[in-house]
Every structure is written in structure tokens, then in C-alpha cells.
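Just one protein chain is left out here, and the rest sit where they should.
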Amino acid sequence: MVVGDIEIGTDVLVIGGGPAGYTVAVECARSEMDVTLVNNGELGGLCLHRGCIPVKTIMHALDISEECKKGAPFGVDAGNVSVKLKNVYAWKDDVIEKLESQIKCLCDRYEVQMLEGFCSFTSSNTAMVQGSRGEQRIRFKRAVIATGTRYEEIPGLPYDDKSILNQDSLIRNKDLPDEVVILGGGYGGTTIGTLAVKLGISVRIIHSGDSLFPGIDDDILCPVTKWLCENGVKIYSGDWSVEKKDDVISITINKNGNDDVIKTKKVIVATGMIGNTEKLGLENTEVKINDKGFIEVDGDFLTSDPNIYAIGDANNKPYKNASKAFREGKSLARILKGGTGFPDYQVMPLTLSSEPKISCAGMSEKQAKDAGIDILTGISCFSSNGKAVSLGKTDGFVKVIAEKGSHRILGVHIVGPAAFDIADESYLAIETGARLEDIVLTVHPHPTLCETLQGACEAALKRSDGW
Amino acid sequence: MVVGDIEIGTDVLVIGGGPAGYTVAVECARSEMDVTLVNNGELGGLCLHRGCIPVKTIMHALDISEECKKGAPFGVDAGNVSVKLKNVYAWKDDVIEKLESQIKCLCDRYEVQMLEGFCSFTSSNTAMVQGSRGEQRIRFKRAVIATGTRYEEIPGLPYDDKSILNQDSLIRNKDLPDEVVILGGGYGGTTIGTLAVKLGISVRIIHSGDSLFPGIDDDILCPVTKWLCENGVKIYSGDWSVEKKDDVISITINKNGNDDVIKTKKVIVATGMIGNTEKLGLENTEVKINDKGFIEVDGDFLTSDPNIYAIGDANNKPYKNASKAFREGKSLARILKGGTGFPDYQVMPLTLSSEPKISCAGMSEKQAKDAGIDILTGISCFSSNGKAVSLGKTDGFVKVIAEKGSHRILGVHIVGPAAFDIADESYLAIETGARLEDIVLTVHPHPTLCETLQGACEAALKRSDGW
Partner (left out) sequence: SPPKAEAKMPVLATPATRMLAKELKVDLETVEGTGPGGRITDGDVKKAAGKAPEKPPEAAPTEKEKIPPPAPAITPAKAPEKPP
């Protein structure tokens, strides 16, 4: 970065180097557009440094040691398996470093101009970057905001890295607590709760509402709550409020008019994310945000400012995850090149790193019924899958939901150790409008875990005539 | 089984209790047909007792210990990992027992009549079972032959369980040899060679022809031959002949006019299978077999005898594997019920338990080119997949082959540790005639291994205009 008074000119300014930002930058540069990417902090964003990748990496390392410990029935004598947490976290940092350097390589190969620093708009076609080496002015033709999100705070209880924590604390391994209360269920609470248990932390989870994870059918969620309970996790549900006095945090949970008070020294707030749009200088542009700080965009990711787009977690479109960020990055690059973006997707997969794992695609049974759709369902258990038995991993099942008349597949929900691996077929099936017969009549090799997906479709079909 | 002079009458007689036989029996019985299943030996057939399941089970147990040994970078200290082969084989027997009892349960639930013994035809509607407790005559309306295959012998060199072995020897763990020569490449030779290496046996493989596995593209096969070589396996190619004198077996390999002679005390013959149709009394029926003992059938599995059908490995249709056996069992049950069978499949998946694993679906690049199809190919490596990096398993890649004009996916070939798990999407894609865009525009969750399949499709698409 050449710091100085000279203004940089660029065709496309991308703010934020997470999945959304680096994807749009690389894709535009690949088409020989002139692209400048400004990132504040870690290239790869939340996903690479404090989200998807570290969570999966730490969990995998912990899972390997579990596999070893359980190896005896298979004939494996692993002696005294132990986990060195320090090394687990070092491996995690290794993985991040490798992947970050791949992103760096990509950006270099296509000649994306990279600037380090905090970027804010000074007008609808100028911006300012505050880097470690000073300020840099930029004039752009079009800009893309891909600044992501940050953890929402509970009003009056700011994160202090000591007692009021967010998910970063476990992921960065700053001083793991012995016990913790997690505020919030859903994706964040369930994932971080599972990780905490695997790290040997004593966990309580508090969520409002009826279900730990609204939107997932009870039968799919059941093995997960069972595992949590068996591992000593206490789950509370009800409206809750928090108070902190000196060192002690008191949480009052109200359920059916009764108050329950629990006390702790550490909470992890997992209530959600807000748009990372503060101090972006949006007041100097026409860009509009909603009450959670998310940027309002149209179908083509255009904000209310005709020069400025927003993609990834930062915009107000549904879902906040890395796949959406990648997709929007690719789609917007086509738009900026003068083409059309991608069509709407029909399936946004959900992969939950619970124990056992959960993968959901399409409608849940409840959603389909609530929508008044006449459905067929089918279930097949991993315990009757030859491969699962040979792996000694027979927990869980696959449930498929199809429209009764057409047999069109509307939802596939998997709970079990193989949930992430075999789910890809279900995404394609739903997106392309495949029918139960399409999966049943497609040869699936034996012995593989995906036979259970086929089995669930066959079970559904057997509830119709002629099968 | 009531043994006696009284003849049993049955609507459907099924001979053979492997995947083909028990499937057709259960499916017919589920529709309340009167079914008798005769099996000689182990319920579940070759697949469960000496094929798919034991191979996968033993390999998985050995792989777990490898994972443990390699756990250090992940922070796992597994001490002195060791494998107790006796326990590995005991686990394998456990798995078989569990799955066999599931098949037994299924048969019982739907009231399939089960007879133990060797069955042979005495006419086109009568048969005889020789069981441990005597003989039983059966009168049937229709019969299904599902007697599978057995290992072909090299003329003059019958299996002797000592020096001339077949794949059973490693699978049953009768006295593992220190070194062995495997005669034949392809599915059998590669699988059993890989297993032998993992069992610590010194291996040489001899195959005729240019490739260890004809039909698989060289680039896909390359990591596998590399692994074999790195693990001390010597691979010879050429026309070979075998001679045995006293204890010593000499194999002469002729390549380009030069002879190479290698000597060994043990060979595993992996040249193929022949139809298990000897002594079946087919001469008392109209059933016709080909020169390898496979039964000739029409599109509806009907033999030349209007009362007798043949399914699974025993018939002369292409491919010999358990998926085909299951499918034909289900398809024939529909036919016997008076309906139509399944349509032809377009994809017969291949899953090869090599190291790394290989999964092939549809056309290879060579096949497509040889057929004169104008193609696009795309490759994506696991080394740039975030999940693979986080697992420390970055070997291998996905290759996709599509028709250039329509972008229709014709083949997907995966080499790598995840090959079996993520392949299911490719089967459905090819069967349903999906295009590259269909997979690229389907959201794949992050970070998962199936993103690499999507990446390969995107790479192919990027070679066409507009992407």
C-alpha cells in the first residue's frame, strides 16, 4: 500500500475480505476488472478465523481422540489417549494459516489490489482507508460492502472478555472456563454448547421458546438433546433476563409464570449477530440499513445508492452463512460484469455441528403440514445400514418429506454422524424437483451411508400404492 | 424345516440367500406371496460374509489405527497405538453377525419360509434340497435363481488353501502370509492388494494389459498406483502364465517380447468370478448358461425356462455387485407381483477401496472422447477445500465430464479419502440428466467436502463462455 495524498482510482472497491468480499473481488478481477479489496484484520473474515473453519477443526481434532478411545472393539489399542488442547489450537491456527494463504494467492494471481485498514465512505464515490501506515483516499466507480456482522450485545452488558463472553472465547481459547451458561439456543447456542462439552466445560443452555432449535422437527432434534443431557448439559427454556452484580451473573428464567434463577460467573451470549455497518460512513451515501444494522438491498444486491452494493452477512437478505456469502459474491461479479446474477435458490442447507450431526434441506415435516401440503414421509435408520454398522456408528436416521401426489421431494433431514457427508444428493434433488422414484431408481453403491437416504425415499414410496 | 417325504408346495422358490435372493424373497413376501428361500451356507451371501462388508470392516478398523497414529498434529497423543489383528477380525465377525440377524428378522417378519441346504432342480417346477437333516422335495410355480458366483480357477491350479489362494484367505484370516503375489488387477486385484498392504503383507501385483484398472482414467488412478508403490508394492504388467513345482510358484510375465520370471510361495488369484450354476440341475430345465456359467436372461430376468428367473451375480447381465443384486431383487419382485420391473439404469457406480479411495460414475474422459463426444472437463482438488484441510486429508480431486454443448454431466470421478461419501450427488445428477449449472447453482454448505464436487463443475463451466 502506497500511503499518501494521491487518491487511488478503482473500478470496483470491495470493503471486507470475508467469503463474500474476497469472492466478488477475485471473480471480478478474473474478468480483468480493476478491483481494490480493503480488509480490516484477518483475510478470510469471520468464517475462516472465528467461525466455520475453526469450529470444525477443533471439533474434528477432539473427535479423533474420541475415535481412538473407542477403538478397542475394532481391535485398536490406543494406550492412554490424551488430548493436548494447546496442540489442538495450534493445529487450528495452522489450518487457518494454510487457507488464508490460499486466499492471498488467489487474490494475487488475478491481481486484486489489496489494502489493509478500516474503510469508510466519504461520498457515493469516494472512501477513506485508515491503515497502520496512515490514511488513503479512494475514488471508485462502484463499491461492494461485505463487512459482515458482529455479535449482538445484551443491552447494558458489553462483552468484557472476562465474564460476558461471545463465541470467540472458546474458539480463540483465551482461558477456557470450567463452567459456562450459554444464552440462546438455535445455531449459535447449540454449536458452541456442543464444542464446550467436547472441551470438557460444564454447560447450561438457556433458550426462549419451545424448542432448542426452532424450525427443526422434534424427532430430528431428539438425539441431540439426548446427547446434551447425557453429557451433563442442563437446558432451560423460558423468557430470560440477566443481571450482573460484582462477579456474579444472575439469570432469571420465566416459564409459565414461574421464575427460576440461576447464577454463574461466565456467560456466552449467543443471541445473534448484527450488521457490521457502524462507522462505515453510510451517512455520506444513500445506503439504508435496518434496525439491526443490516443493509437494505434489492434482488441484484444494489443498495439505495446506485453505486453501492452489499453482499454476505452484511445485507438484509435471509440467512447468514458462508455459502450465501460465496454465492452472492459470485452472483454479484456477474452483475458487475454486465450479466445477470444467479436465480434464487430453493434450498439453503443447514449443517449443525451437534452430536450427532444434523443436516437439513428444504421443508421440515411441520413446515409442510403447516403450509397445508399433503405429504408422504419416510424414515430409514443408520442402524440398518451395513456401512454404518461396520463403522460402529449407527446413531440416527434420515427422514424424507415428499408431496403426496407428485412424489416430489420437499425436504430431507438427516441426524447422525454421516449427516454432512451424504447430504449433497438431497440438495440437488430438491433444487431440481426430483421425485422419490428418481432417488430410489438411481443405483447407490453398496455398502455406503448414502443407501440410507435411498432407503428413506423407498420407505416413503412404500406408503403409496404400487410399491 | 420339516424333512420328510411330504413335498413342500410354494408359489415362489428362491435359491440363494445373498443380496439378490433375500431381497426378492422379502419383497415378494411383503406383498403376501408364498415364498420359500433356500440357502446353502451363510445368509447374506458373498457380500456379507466374504465380500463387501468384511473388506470394508477390516479396512476401517485398520484405518482408525492409522488415524490415531497420525493424530499428533491435531493434538492427539495416542501413545503406542497398536492393532490386535485377532480383535479386528473378531469385530468383523461381530458386524457380520449383526447384519445377518437383521436379514433373518426381515425374512421372519414377512414370513418367508427358510430352508438350509443345497438346492437343485429336478424339473421345471420341482426341486430338491439337500440339507444337513436329509432331503426335501419342493414343488414351485416360479423359481428364482440367485446363486451368485465363485472364484474362477486357473486351469490346472485349483485352490488349495495353502499356496493357491483366493480373496477369501485374507478376509477369513486363515494364517496371513508374509508375502503374496496377486494375479490380476482391476477391482479384485486392487482391493485385495490394498487390504494386503494394510495388513502388513509384502505384495506384488501382476496384471495383463496397459492399466492396473482398465476403464479408469490415468489421472484418477495415478494417486492409487503412487500409494501402492510408496508402500512397497511392485506392479508388473504383461501376459502372464503360472507354473507350480513343489512349493514354488513361478510366474512368467511377457512384455514386449521380453520374459520376466518371478517366484513366490503364495498367490492370490484375482482373475474373476464364474457363475455358481454347477450341480444346480439346470439340465432338468430349459435354463441356458454361457461359457462362464452365467445364466442367460431377458430384460425381465426370465431365463429360457418360462417358470424360472435369474438375478444377481448369477445372471449374464453386465456388472457383478451387490447394488445390482438388490436392484434386480426389487425389480423382479414387482414383476412376479404382475407389475413392471425397473427401467434400465444409466449409471452403475464404482467404489474402489483403494488408497486413496476412488469413486466413478458415468463416462470416463477417455470413454467420452472415444465415443466422439465433444466434452468439457473440470477438476477441483481437495487441497483447496477448507474441510479437507481441517481434516488434514487433502489428497485427491474431483473430475467432472460434461457434454460441451448442453453442459449435461456425463461422468464424475473422485479420488480421495472422501470419495465414497460425497459421490451420491453425482449419481443422481447423471441419472436425471443434470447440467453443470444445476450443481453449481445448488447451494452446498460450507465447509463440506462436497464443495469440491461443486468446484469441479464450476471449473468445467469456466471453460465455457459467460462464466
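Every chain is named by a letter (A and B) in the order it is written, and numbering of its residues begins at 1.
Rule of thumb we're sticking to: a residue touches a chain if its C-beta (ideal position, glycine included) is under 8 Å from a C-beta of that chain, and two chains touch if they have at least 3 such contacts.
Predicted model, so just to flag it, every value in this text is computed and none were measured.
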Which one touches the absent chain: B:Arg137, B:Lys265 or B:Arg408? B:Arg408
Return the single residue from A:Gly79, A:Gly134, A:Gly200 or A:Gly433 that touches the missing chain. A:Gly433
Have a look at A:Pro73, A:Gly134, A:Gly200 or A:Gly215 and name the one touching the chain we're not showing. A:Gly215
Of the residues listed, A:Pro158, A:Gly338 or A:Gly466, which one is in contact with the missing chain? A:Gly338
Where does chain B touch the missing chain, residue by residue? 405-408, 433-438, 440-442, 464-467
Could you pull out which residues of chain A are in touch with the chain that's been left out? 11, 31-34, 141, 185-188, 213-215, 318-319, 335-346, 348, 350, 363, 367-368, 370-371, 373, 403, 406, 408, 410, 430-433, 435
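Criterion: only the chains that are shown with their structure count from here on.
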Centroid of chain A to centroid of chain B, CA atoms only: how many Å? 38
Name, in rising order, each residue of chain B that touches chain A in their complex. 19, 47-48, 52-53, 56-57, 60-61, 64-65, 67-68, 71-91, 94-95, 98-99, 102, 321-324, 326-327, 339, 342-343, 345, 347-351, 359, 384, 386-387, 389-391, 418, 420-425, 427-429, 431-432, 434, 438-439, 441-450, 453, 466
